[in-house]
Each structure stands twice: as C-alpha cells, then as structure tokens.
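Every protein chain of the complex appears in place save one, which is left out.
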Amino acid sequence: MKTFEIAALVGGNLVGNGELEITHGADLADACSLSLAFSVGDASVETDAGCVLAKAGSAVAAPAVIYVDDPRLAFSIVCEILHPPKRLDPAIHPTAVISPTVKIGDGVFIGAHVTIGEGSVIGDDCQIRPGSQIGDNVTIGSGSILSSNVIIGDGCTLGSNVVLHAGVVIGTDGFGFARDKDRYVKFPQIGTVMIEDDVEIGANTCIDRGALGETRIGEGTKIDNLVQIAHNVKIGKRVVIAGQSGIAGSSVIEDDVVIAGQVGISDHVTIKQGAVIGAKSAVFPNKIVRPGFWTGIPVQRSADYLKQAALLRNLEELRSEIARLRRSGQS
Amino acid sequence: MKTFEIAALVGGNLVGNGELEITHGADLADACSLSLAFSVGDASVETDAGCVLAKAGSAVAAPAVIYVDDPRLAFSIVCEILHPPKRLDPAIHPTAVISPTVKIGDGVFIGAHVTIGEGSVIGDDCQIRPGSQIGDNVTIGSGSILSSNVIIGDGCTLGSNVVLHAGVVIGTDGFGFARDKDRYVKFPQIGTVMIEDDVEIGANTCIDRGALGETRIGEGTKIDNLVQIAHNVKIGKRVVIAGQSGIAGSSVIEDDVVIAGQVGISDHVTIKQGAVIGAKSAVFPNKIVRPGFWTGIPVQRSADYLKQAALLRNLEELRSEIARLRRSGQS
Partner (left out) sequence: MKTFEIAALVGGNLVGNGELEITHGADLADACSLSLAFSVGDASVETDAGCVLAKAGSAVAAPAVIYVDDPRLAFSIVCEILHPPKRLDPAIHPTAVISPTVKIGDGVFIGAHVTIGEGSVIGDDCQIRPGSQIGDNVTIGSGSILSSNVIIGDGCTLGSNVVLHAGVVIGTDGFGFARDKDRYVKFPQIGTVMIEDDVEIGANTCIDRGALGETRIGEGTKIDNLVQIAHNVKIGKRVVIAGQSGIAGSSVIEDDVVIAGQVGISDHVTIKQGAVIGAKSAVFPNKIVRPGFWTGIPVQRSADYLKQAALLRNLEELRSEIARLRRSGQS
C-alpha cells in the first residue's frame, strides 16, 4: 500500500511523502523504511519506520506521518489488509475422510487427516486445517477458518467468517448429572451450539452444547485461549472474554461485556450490557451484574473493592488503635 | 416409550393418558406433544409437553403427568433410554493405524486417523472416534467411548463404560523436577493412570501419570472440561469436579466429594468423604478438609466465610466507630 492509500483508508491527516510503499506492520523499535508503525503516547518518537500513525500533536520524525484519533485502531485496520489471515489454495487433501453426503462450497481448503461426518455443510471459502474433526450435520458458514485439530460435535452451527484456533472443542457434552442413590445419572446433553458470524475463539477453548436447548455465542464476540463455556450459556454480540475464564451453565452475558482473564462466572448469572469484570474475579450463582467496573471474589464495584483493599492493608493499624483505646480506658 | 412405561421405570404416579408415545426429552418451554418434560418447582406449569414429570402437589396441565420425588432425576433416568450416547456401527476405518499386536473386542468402532500402539487391548463395544491416539500397552474396558482427538499414554488402563470427551489427555508426564546447580533434572514420571468404570471426563482435561506409582480416578466419578489432575492423585468413587479445577500432586479426594469450578487443591491434601468445596476456592498444601461446605482462599467453613465476608463489608463502619471512640476518649 502507498502511504496516501493508508491515509485515505483510516481517514487520517498525512504529513510527508504520500507515495511511499509500505509492505507490513511493525513495532516502532523493529521498523524499517517499508514498515507501518504506530505511536500511542505524546512522547517524541524515534523510529526507522517509513510511515507512522500518531495522535495529532505528537512529535514524530518519519518520512510519512498520518495523524488519527486512535493510532492503534488505525494500525489494526491497515493490517487487516496488509496481513490477511493465511488462506491456502482451494484443495481437498486425499487423506481427508469426508462423508459423501457432505456439501462443500466453492474455494474450500480441507487439509490432511480431517474428517467430516454425514450431512454436514461447508460454506464457500472455508479453510479447514489438518487434523480437524467435524461431526455429522454440522453447518459452517462461508469464509470460516478452522485451525489444526479443531473438533466440532454433531449438529453444531457456525456462521460466516468464524475463526477457531487450534484444539478448540465446540459441542462437547455439558456437565450435568442427577444423583441417584449410589451413582450419578447423566442429565441429557442433547442440545446444540450456535456460533454467530465473525466470532473468534482461542486455542483449546471448550464450548459445551446445550443440555436441551442451545449454547449461543453472539456476532463479533472474541474469546481467548483455554476458556470454558458451559451448556446453555448465552453470550451476546461483541463480548470479549480473556484467557482461562469460565462461564457456568445457563448464564447470560449481554452485548459488549468485557471479561478479563481467569474470571469465574457461576451458573444462572446475568452480566448486563456494559459491565466489565476484572481479572481473577468471581460472580456467584444467580447474581445480576449491572453496568460498570467490577472486581473481586465475589465481585463488587471496583471503587468499593479498592476502598476495601485499602482498609485491609490498614487492619493491623486498626487493631493497634483498639489496643490503645482499651489501655487508655483501663488507665 | 409409552407414558405408562415411563411411569413404571421411574416408579411414579401417573395421572392422565398412559398410552401416549413419547420420543424425546425437552424443556417445558420447547416441548411438543411427543416430549417428556419436567418441573422442579411448585408453581403451576403451562407447557405443550405430552408428559411432565413433577413433584406431588404441583399443578400441571398436561395429557400425562407423572408424580415423583425427584423430577430432574427421573427425567435423567428416562433420557438415558430415550437418548443413549451415539454408537457408530462396528467398523475399523482403513486410515486407522493399529499395531498388529493390538487385541480388539467385538462390536468396536475405530474411526479415521486413529493410532493404537503395541500390545493394547480394546474391549467389546468400544467407540474410538477420529483422531484419537492410543499408546502402547493401554487397556480399555468394554463399552467405553473415546471422543475425537483423545490421547492415552503408554500403559494406562481404563475400566468399562468410561467416557472421554474430545481432546482429553490421559497419562501425560507429571510435573516434577529436582533443582541441580544450573538446571532442573526431571524426576522420573514412569507410573501409570487407572481410570475405573463409569468415569466421565470432559474436553481437554489432563490427567498425569503417577511419578512412580499410579494416578487413580474412582468408579463413577465425573470430571468436567479443562481440569488438571496431577501425578499420584487418588480420586475416590462418585466424586464430581467442575470445570477448570486443578488438583496437585499426591492429593487424596475421598468418595462422594463435590468440587465446584476453578477450585485449586494443592499437593498432599486430603479432602474427606462428604466435603463440598465451593467455586474459586483454594486448599493449601498438606491440609485435611473434613465433611461439610467449604469456601474461600484458603477454604474455611462456608458459614465462617459468610460471616467474615459480612464483617469485611462493614470494615469501613468499624473504622469509623474506632475514630469516634478515640475522639470521645480524648474529649
């Protein structure tokens, strides 16, 4: 891309050479004359980058500087074009084992050692990498990418442009049992999973099928590695869930919620639109979490959490104070 | 199943039509005339279900109502018959790579891209789904189901009717090292794993082999997704362990323990029969946890935990009180 094209794409104000050729994104520190980099702060920047995205008013010495409101966002938008996800040429590897009843769209890549079960439908331009195992009656929308060793259970549905990273498991049985005298009887886990368009799910994350109904992940939601999503969870649109968090059965995560890493959400919880849950927090069963920032085990408003943490740090002083009061009362 | 058969199976009291044909289990809300549903509360129920399992005394309008003590358990028992786990017809896929020394029972399904190493024994009626990798000298009891991409290390033993979901790893090396001057020397991880009958293990859960002895999972125990069981852990019968919990080396979990999600059990801990550990709790090394409900980091009796949590919420008030006392003492 030429620098003037980049400026036009991000709606930025270009200062310097508009005809420079840019081939890739890079950090300011590792950049060369063919690099696009970005600067988020106000500090003056030294870099070898050919082009830098920066906030208005920042002092950047580079052959081309493009001023934008949100340099990191602008950088991401340009890199969507400079670094599109890898797409292998359409082909079906001869070692793939595909039921004759599978419908495969145009432009699809299916790698080695893949299996696809009866009645499944693979949309146009999908990429299914080596070792992925797709069950029966699975539907995958166009443009979706399954990385290596992804597993999709029977009857699950993926929208378009879904990205599943290595080792993701979609549609495994939920965890539900009823206690009989001397054994656990399995509660039926016969529902499905529905993953809407533009969802991205990180490596080795597990998403259980609904027990009777469905588990749903809303459009544009992004989930990190090693996350657990239990049966019948409903996740809204544009939700972000960081690594190693877990959401127990039947909880509802509304649109635009942000959940940091290692968070635990118990069952039958509702997290309302606009709530942000801090790292390592826990929400216990049946709670409703309202908009705002929440932290702690169990979560409280982050302002309250910080106040309480400060009180805790002063607990010893409090105890000393009481001892002093007691002594002065006795004297 | 006919409704009179369902009533007989669960020992319930049938009111209404005993000859209705029921084909599947469903939620009250999604049910149709062919559905069995269940109601746990006392509220009056509106549903299109043909048959409802309910507690004596609840007001349910349906063509057939079966009154039982535990409707959810009864529903689960009926659904074991209506919705048995999927079993593919016996076959060995030509892409499976099976050592000639493997003994395979009757009625076994082995899917595509499976490997089975030397000297392993696969019992009757096992189902081994695509992409599973089974090592040498593994023994799998009859009727067990390995979902896709399951991995079983050399020398491990599974009982009968064991269910391993996608991506489960059994018999990986435990995590033990001895520090030498400038490096870690691996402590030998040469033991085994023994999984008893009727155990079910969730997706991407890992169970380490014993360092020198064995890691054991007792009969009828149920383990959720993304759980970590370290070397030499002994888990009793009918234990329940929810998602993302972890149990460190050599700990003992006695029969009928319940461990909620994201719990951490350190090494050399004993959890006594009848203990229940709340979500996100931690048990630190060498502790013995007695029967009852336990919560917190580290765990305390749940009643104490709740009392302490209430005190914590009042910490600011306590501080104000002390300030008042000090002022009144000075006046």
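Should a chain be cited, it is by its letter among A and B, assigned in written order, with residues numbered from 1 in that chain.
Criterion: a contact is a pair of C-beta atoms (placed from the backbone, for glycine too) under 8 Å apart; a residue touches a chain by one contact, two chains touch by 3 or more.
Owing to the predicted nature of the structure, the values given are computational and were not obtained by experimental measurement.
Colleague: In the full complex, which of B:Ser35, B:Gln127 or B:Asn149 touches the chain missing from this view?
Modeller: Residue touching the chain left out of view: B:Asn149.
Colleague: Just name the one of A:Thr3, A:Thr47, A:Ser120 or A:Ser147 that touches the chain not displayed here.
Modeller: Per the contact definition at the top, the residue touching the missing chain is A:Ser147.
Colleague: Write down which of B:Thr3, B:Ser120 or B:Asn204 is the residue touching the left-out chain.
Modeller: B:Asn204
Colleague: Which one, B:Ser58, B:Thr95 or B:Gln273, makes contact with the chain that was left out?
Modeller: Considering all chains, including the one not shown, the answer is B:Thr95.
Colleague: Would you write out the residues of chain A that touch the absent chain, in ascending order?
Modeller: Residues 24-27, 30, 70, 72-73, 75-77, 79-80, 82-83, 86, 93, 95, 111-113, 129-131, 147-149, 165-167, 198, 200, 202-204, 220, 222, 224-226, 238, 240, 242-244, 261-262, 279-280, 297, 312-313, 315-316, 318-319, 322, 325-326, 329 of chain A touch the chain absent from view.
Colleague: Where does chain B touch the missing chain, residue by residue?
Modeller: On the side of chain B, residues 95, 97, 113, 115, 131, 133, 149, 151, 153-154, 167, 169, 172-173, 175, 177-180, 182-188, 190, 204, 206, 208, 212-213, 226, 228, 230, 244, 246, 248, 262, 264, 266, 282, 284, 297, 307-308, 311-312, 314-315, 318, 321-322, 325, 328-329 touch the unshown chain.
Heads up, the rule we're going with is that only the chains that are shown with their structure count from here on.
Colleague: Hey, how far is the Cα centre of chain A from the one of chain B, in Å?
Modeller: 26
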